[in-house]
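Note that one protein chain is taken out, while the other chains of the complex remain in position.
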Amino acid sequence: MKTIYYFFLRIITFILTILLSFTLIFIILQFVPASIVELLIASYRSKGQYYDPKAIIELRERLYELFGLGGNIVDQYFRFLNRFVLLEFGSSLIAFPTPVKEIIALRLPWTVGLLSITAIISWIMGNILGVLASERSSAISRTLRAIAVTLYPIPYYIFALVLIFIFSYLIPLFPLIGGITTVSPSLTIYDMVYLIKSSILPALSIIIVSGFGWWFLSSSSLAQVVQNEDFYKFAILRGLSSNLILKRYTLRNVILPQITALGLALGGIFSGALLVEVVFAYPGLGYLLYRAILGGDIPTTLGILSLSVIGVSAATLILDLIYPLLDPRVRHR
Amino acid sequence: MISVVKRIMKIIKSDVKVYVGTLIFILLLIFALISFLAPSWHKAWYFLPRDQLPQLSSDPTYWLGTTTNGRSVFWSLARATLNSLIIGLVAATLAAHIGLILGILAGLRSGVIGAIIMMLADVFITIPPLPLHVVLVTIFKEYISLPLLGLIFVIPSSWAWPARQIRALVTSLREREFILTSLLSGNTTRRILLNEIFPYTFGWHLVNFLNTVLFAIGSEAGLAILGLSLMREDTLGMMIYWIIYFNPLYRGIWWWVIPPIVVLILIFVSLYLISTGLQDYFNLRFKR
Amino acid sequence: MGNLLELRNVTKIFRYGLFGFRFKAVDNVSLALENKPLIFTIAGESGSGKTTLARIILGYHVPDSGEVLYKGKYIHKLQRKDIKWFRREVQAVFQDPYASFNPLKKVYSYLHETAVNIAGIDRREADAYIDEILKAVGLSLERVKGKYPNEFSGGELQRVAMARALLTKPALIVADEPVSMLDASLRINIVNMFNDFRERYGILFIYITHDLSTAYYISDRIAIMYRGVVVECGPVEKVLTEPLHPYTQTLIESLPIPDPKAREKWLKAIKLSGVIEKEEFIARGCKYASRCPYASSKCFEEPPPDVAVENRIVKCWLYSEQEKPLS
Partner (left out) sequence: MSGGFEINIRDLDAVYDVDIEKNVYVHAIDDVNLHIKRGEVLGIAGESGCGKSTLAKIVYGFVNPPLRVRKGSIIINAYDSEYDVISLSLEERRAKLWWRVISYIPQNAMNVLNPVMRVKDHFIELLRHRSPKADMEEVVKLIESTGLKKEVLNAYPHQLSGGMRQRIVMALALIFNPRVVIADEPTTAVDVVLQRGILQLLIEFQKKLNNTLIIITHDAGVHSMVADRVAVMYAGNIVEVSEINAVFERPLHPYTQGLINSLPRIGDKSTRVGLAGSPPDLRNPPAGCRFHPRCPFAMDICKREKPPFIEIEKDCFVACWLYTKG
């Protein structure tokens, strides 16, 4: 019975996170003075970009409604929530009249592809290396630890610049800021090769930094926590083989805090990945966000932001639901 | 006062990480302060000849060469480092102190208030920081100034980490018997907070402070990449923005790209070294 | 001469987790201690509620129901001016000396604070007065001043804790497992000190322990606690040599006494109960019913009354008027 109670609590937190973040945005938007809408629209015109007049009219309408400048507060809040949760932001400005939902859907697989692969690989690699490295000679693990301590704090998008400098400029292996301009990738061989070639660097910059990050966390949690535990010492006393101890005692007890750590880090990983896309002009949500902000397309910006809040909270929920499967203490109260 | 300085020096020397980190950070600080000596024209565009290679001369203006928009890399980088540090300090001071107060409050009042604070903190931590920063900055673009940017980074979650950290520490301290002894020795709750609990939380407060400075500088760079930072000011983030915007590497101008990246990485490495070093130091002392 | 300390149906409820499992750590305890210097032991295993009871007597925990009176005053409803009086009259010593002192603070600061804040000694005479009390526990001011807790051995630090409690010349000292962390050979020196101070300063000690041998050695009266309930209370000579309550009997029989001749009786096999502690706490009837060899159906339904047998009180259906005493 207890585990259902655990799931129930987790789902409540999930809903609460989304509600709270949107309510926060709603409250912030209430402080927006009416004049700002005119200011924003005027600034786009001055940029000299041509916008379809109908787009401007719809944008003004949308902004008035978004900033809660019409109607009473309560039903406005619920319409606001409805719009944010279902990504109903009407048509985008930069690609008028295609609706916001569509252009996001177009770019979503890119980001999800890049993010899921890199986050999972680096987490698994980091943990396994972390456990293995410190088991072996301490010399290797000490040098690795030194590298990890320096790399760990650096955000992906800063490290991305280093990679560009090294692999695009010094040793020109990859296209400099070329990226994939074609919006919809036709699946020809050439495109595929080009696609893979230009997504290597973005993926690399995430994997290296977060890979070392997870390595650093798992080896320190292994050293400080697991190896001081009584059950670990008793396993050695019983003369169990070292790789049996590694598999059933060390790894399974190091993984638990690492899952919670991953859950807490998801927000940061997601934001970092968006920015890496901008640096490499990788055609995911990040680059779309960059162009939306550049073009003053507030509906698309808000669309991407609400999607990222929902996405990250959903990922955190999934991790929370996986956790009891690995930790019997939570499964059987 | 001297005893406090002596104690700090003792902590710095005790751990190689803290020692190296402090050294690098002091160098960066000096570099940032030099920006006050910058000539009045350092902000103007196209004042200097464009894309000059770095050359050593008496006047530091050319030490790091000039940019495509005719500005001295040296002076703009110095000013950018200063501004980024200011943003970091504004955000960190606020977040760490809010976190400290809420953490102690939640730690001592374990009832409903404590539960609400902690639930709020847990929820805020899962919200990705970038989206909320982007919303705030896009809307208030006209009013953005250095301190306000720092303020923005306090929301949503940078107060939450310190609050969780301090609360865990205070709840564990509360059970310790020396709190009872202090009570029986006639100390008021306020004095217990000051003499018994605060010496422990001070260490973690410092660590939280450093981590938040890192978080704020990183966030500013992130926003700048999206073109949402202070366009007219120099910050490390803005330098990255212009590098992406002008793409100097295309034309082989490397000396405009490398310095900001090096300074950013040095800031992150040095502050993080100090923070981990302090964490090890306090873990050791606290356990003893 | 009214009672020095009186507990009336004191109950304290603890809760695991936010909506989790609730149980009575202290369940309807009533005690009365006359105002004369003696050593009163509260004995029980871990989880019996003896430490919670101690913290309630010190005013640190507030009971969920029932009252605690010290010299006729309700200690949990004291006005401001009485709080300082209560703090001067009632002091305490704790189990782990190293946990009783903040490792980051000099030990002397606690002595000074107690002397000045509570005992009301003038700052200038504080050192002399502290030195006098420290000598009573076998230490001295220059041995203690300016030192941190880790610069003392366990025995010495416990003596400093004792001195701190004596500074206010209290009438009641609650000693919560004061010697269980010390080695047996050093333990008895501190225990002898309790007896000495009881006579010299006329202090009533509440000695909380799980060690029945030292309890027998120094105390006058004893209360045995099990899962938050006082199961037996009376003079220590009677209670520990002719125990009435089945739990006390099992305790005394199981005690490994340092005399090989008792081995043969001690090795008589006993059945280890598979009961999980949690169930016993929330048991409706007698908390010991699930392990008691004499348990009847009544024991499981109704909590037993307090039955007076000779000059003792025992909470057990075996001794209530209708039932014939079995032992």
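Per-chain residue numbering starts at 1, and chain names A, B and C are given in the order in which the chains are listed.
Just so we're on the same page, contacts are C-beta pairs under 8 Å (C-beta built on N, C-alpha and C of every residue); 3 or more make two chains touch, one makes a residue touch a chain.
Computed from a predicted structure; not experimentally measured.
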{"item": "Chains still shown that are in contact with the chain withheld from the display", "value": "A, C"}
{"item": "Residue of C:112, C:187, C:221 or C:245 touching the missing chain in the full complex", "value": "C:187"}
{"item": "Touch with the omitted chain, as defined above, among C:32, C:62, C:83 or C:270", "value": "C:270"}
{"item": "Interface residues of chain C (partner: the chain not displayed)", "value": "45-46, 153, 155-156, 183-189, 191-192, 210, 212-214, 216-217, 240-241, 250-252, 254-260, 262-263, 266-267, 269-272, 274-277"}
{"item": "Contact footprint on chain A, counting only the chain that is left out", "value": "230-231, 233-240, 244, 248-249, 252-253, 256, 326-329, 332"}
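Convention: only the chains that are shown with their structure count from here on.
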{"item": "Chain contact graph, described as a line, ring, star, complete graph or other shape", "value": "line"}
{"item": "Result of counting contacting C-beta pairs for A-B and B-C, higher pair", "value": "A-B"}
{"item": "Geometric centre distance via CA averages, chain C-chain A, whole Å", "value": "56"}
{"item": "Centroid spacing, where centroids are CA-atom means, of chain B and chain C in whole angstrom", "value": "51"}
{"item": "Junction residues of chain C, two or more chains touched", "value": "none"}
{"item": "Residues within chain A bordering two or more other chains", "value": "none"}
{"item": "Complex interface listing, chain B residues touching chain A", "value": "17, 119-120, 122-132, 134-136, 138-139, 142, 155-157, 214, 218, 221-222, 225-228, 240, 243-244, 247, 249-250, 254, 257-258, 261, 264-265, 268-269, 271-273, 276"}
{"item": "Chain C - residues contacting chain B, complex", "value": "18, 55, 58, 60, 84, 87, 91-92, 94-96, 99-105, 109-110, 113-114, 116-118, 150, 161, 164-165"}
{"item": "Interface residues, chain A side, partner chain B - complex", "value": "13, 16-17, 20-21, 24-25, 28-29, 32, 36, 39, 149-150, 152-155, 157-158, 161-162, 164-165, 168-169, 176-177, 263-264, 266-268, 270-272, 274-275, 278-279, 289-290, 293-294, 298, 301-302, 304-306, 308-309, 312-313, 316"}
